[in-house]
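Encoded as structure tokens, the structure appears first; notes follow it.
Showing just some of the chains, left in place.
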Amino acid sequence: MQITRTLQELADYLGGVVHGDGAVRVSGLAPLDNAGPDKVTFLANPKYAAKVAETGAGGVLMAPGNERYGRNVIELANPYLGFAKLLTLFYTAPHPALGVLEGATVGSGTTLGEGISIYPGAVVGNNVGIGDRTVIHPGAVIYDGVTIGSDCVIHANAVVRERCRIGNRCKLQPGAVIGSDGFGYAPDGSSYYPIPQIGIVVLEDDVEIGANTTIDRAALEVTLIKRGTKLDNLVQVAHNCRIGEDCMIVSQVGIAGSSTIGNHVTLAGQVGVVGHVSIGDNVIVGAQGGVPGSLAGNAYYSGSPAMPHKEWLRTMGTLPKLPEMRKKLAELEKKIVGLEARLAKE
Amino acid sequence: MQITRTLQELADYLGGVVHGDGAVRVSGLAPLDNAGPDKVTFLANPKYAAKVAETGAGGVLMAPGNERYGRNVIELANPYLGFAKLLTLFYTAPHPALGVLEGATVGSGTTLGEGISIYPGAVVGNNVGIGDRTVIHPGAVIYDGVTIGSDCVIHANAVVRERCRIGNRCKLQPGAVIGSDGFGYAPDGSSYYPIPQIGIVVLEDDVEIGANTTIDRAALEVTLIKRGTKLDNLVQVAHNCRIGEDCMIVSQVGIAGSSTIGNHVTLAGQVGVVGHVSIGDNVIVGAQGGVPGSLAGNAYYSGSPAMPHKEWLRTMGTLPKLPEMRKKLAELEKKIVGLEARLAKE
């Protein structure tokens, strides 16, 4: 069944203002280029402002101050956010409450909230708590003593090990592993004795974890991911790390043990952070960066070892000149020897 | 039961020509060094040509133009390919058609081809289509609305999320994830609003995906991997990427969102590609390379940021000389100051 809404209804939903005909009815979203009259589109990048004149869309989300070209417009401060919210409205539906389906296993002492769904092949251990409307997909495994909040989605074959705690509205993509043993060994002559990892992992509310990402439990206490932080696929977070609020940790980043990341930090793809360091609030580290020590906040770093981004740009711009510089250096040396010889003769 | 074949049968199978006794019967393959008379061996690397004289093998696959040393030989253009095809012939068997085994779950509206096998612990959702002779191993999870072609192998604990489409003769290694949500968030003040990822992933025919590799579904449309492309283990492909035909994407490569890779491209291990760029046909990027922008085709690049491979070799060869160069530069500067002083005095 297709959902339809008037532009006025959408404006009310998003807290925007209609210019033009608010009674126009739309049934979904489409890009500026190929939206028909039953679709709403959006202008987020000023580069495309002129396309508004040509679009066939029934309505356009845009920020105040843009030329409307006589279109029906919903004006709002953040049209990209509006677009995302309408995607949710038009194309997603609350998961039906299926209960515990045949082929799922639920242990003893476990409490399940209202409206939950637990699929075949999912295994939920003993003394687990699962909040309202949370969905556990096939093959996901929740060990004993875990708590998971409300409105979470645990995708297929994700694993949450014993006693870890997951907040509300968290999402684990398929294959994510929460609470694997930290990589801790005590040297014993030439071999290694495994140190029991008896801590846990805590994910606060609104944390999302990518596919096949791994977050190790703490040795003794807590590996912590704070509210709103998002981890992409194949990220590694080692034991005892603490990651702040609203961070974006992009795919294949690795963070070694006991490091602390501030709030609103972005680590781009394949960044590595050594252990026992601290990264300040609002830091950005560029792709493939290597962080060998603590980084002050409110700055953009790149490179391995990481340096301020502008310095890195200059350095990398010069790097390919290095062979030529070496040649030039040898030439200059020869010339200087020549000059010295001539001066000595005189 | 051991398979045996005559050299003539093998030559016919491979499209090669026998020199020597085609009636010799062999039962398998072995390296030049330790093959017995009931084994066939192969010469692919000219470096080992002299070993043909010594081998105990019943037959040798080789390219035309090599010295045969009186051996029974099957001559063919590509002996390494012939070796691979004989491995398949001697050592692999079609999977028996086991049907839906007890402990497997298959949803409603799902159609299964002939000769399929679905193992215990596998969960196939509703309205899925699975082609002939496809095998779904234990713990693999196929969400609703997926289609999978014929002669595919979905290994244990691999996951294919809703509505993704997989061609014929595709293989997913264990733990591979197809169709996880793309990493897309709209900034909302200091926090992030998750953008629904309503697109899909399409794998064309003959695509193979490595263990624990992750391929994100598109935001709106399609993340596409074209015919014949092979991805190694732990590779990350972000949403909306398009990878061409017959590419080799080696382990731990990461490709950020909306990037396009041409045909017959090789990305070596741990390469990173930023988002929204394009890589031309027949490109090779060396291991640990970082691709910060689009790359023209038919070329070999290395380094991070990536540069033409030969330039990179020269640069990396010079890099360890950098401290010495700096010292030299200071010396020359001092000498020049001295020369200038002497000239000023004169």
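Chains here go by letter, A and B, matching the order in which they are written, and residues are numbered from 1 within each.
One rule holds for everything that comes next: contacts are C-beta pairs under 8 Å (C-beta built on N, C-alpha and C of every residue); 3 or more make two chains touch, one makes a residue touch a chain.
Keep in mind that what you see is a predicted model, and the values were worked out from it rather than measured.
Engineer: Total copies in the complex, given 2 are shown here: how many?
Structural biologist: All together, the file's complex is an assembly of 3 copies.
We adopt the following convention: only the chains that are shown with their structure count from here on.
Engineer: Between chain A and chain B, what is the gap in Å from one C-alpha centre to the other?
Structural biologist: 27
Engineer: Where on chain A does chain B make contact in their complex?
Structural biologist: 31, 78, 80-81, 83-85, 87-88, 91-92, 103, 119-121, 137-139, 155-157, 171, 173-175, 206, 208, 210-212, 228, 230, 232-234, 245-246, 248, 250-252, 263-264, 269-270, 287-288, 316, 319-320, 322-323, 325-326, 329, 332-333, 336, 339-340, 343, 346
Engineer: Touching residues of chain B toward chain A in the complex: what are they?
Structural biologist: Against chain A, chain B makes touches at 105, 121-123, 139, 141, 143, 157, 159, 161, 175, 177, 180-181, 183, 185-188, 190-196, 198, 212, 214, 216, 220, 234, 236, 238, 252, 254, 256, 270, 272, 274, 290, 292, 304-305, 307, 311, 314-315, 317-319, 321-322, 325, 328-329, 332, 335-336, 339, 342-343, 346.
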